[in-house]
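Removed from the display is one protein chain of the complex; every other protein chain stays in position.
Up next is chain A:
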Amino acid sequence: MIGDAFPPAASRQRAGRTALIWGLWLALVAVPAWPHPWHTSFAEIDWAADGATLEVALRVLPEDLETALTWRSGEAVVLVDTPEVRTLVLAYLAEHFFLRSESGQTLHPDELVGMDLAYDASWLYFTLPAPPEQRLYLHDSLLMDVDSSQTNRAQPLWAAPADTLLFTPAQPELLLWQGH
């Protein structure tokens, strides 16, 4: 079965700061949704031939990724295929697109194989180490730091099309792989 929320994440709270954060959130939600929202990403995920690596093709809105990289780096970033930008992208993916294994191990993308950058659909291609014998939870909070209405979908290619995973700010982590 895929689609369960990852249990440990729900318990990570800092009770002492709840009131302050809640107040800030009330302020945030006063911000209207972008008049014409389009904040989604889509990932195709499949096992590599070695059986211990996941290959990911990830489609993002280039301007949203550019905004996220700019915020993260503290200076304006233009999304072009250069070593500098690749480093930024990989670091961003490490924070927002990673696996958590049943044993508690966090597995980050290890190689950005390439990028196809186009206005209507920009794709990032990268790999993740993945122990197939374990249950694996996918954390996909991509671009939720740019817009609170961001939703991300991931399609495990070993599953039926209808079993697409849907990640939201309220549920950024879902079971991806049952384990052998």
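Just so it is clear, a contact is a pair of C-beta atoms (placed from the backbone, for glycine too) under 8 Å apart; a residue touches a chain by one contact, two chains touch by 3 or more; residues count from 1.
Following the convention adopted for this analysis, contacts and distances are computed from a predicted model.
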Per UniProt, the name of the complex member that is left out, chosen from "Succinate--CoA ligase [ADP-forming] subunit alpha", "Peptide ABC transporter ATP-binding protein", "AzlD domain-containing protein" or "M1 family metallopeptidase": "M1 family metallopeptidase"
Those residues of chain A which, in the complete complex, touch the missing chain: 9, 12-14, 21-40, 42, 44, 46, 55-57, 62-63, 66-68, 71, 75-85, 113-123, 125, 141, 144-149, 151, 153, 155, 157, 160-162, 164, 166, 169-172
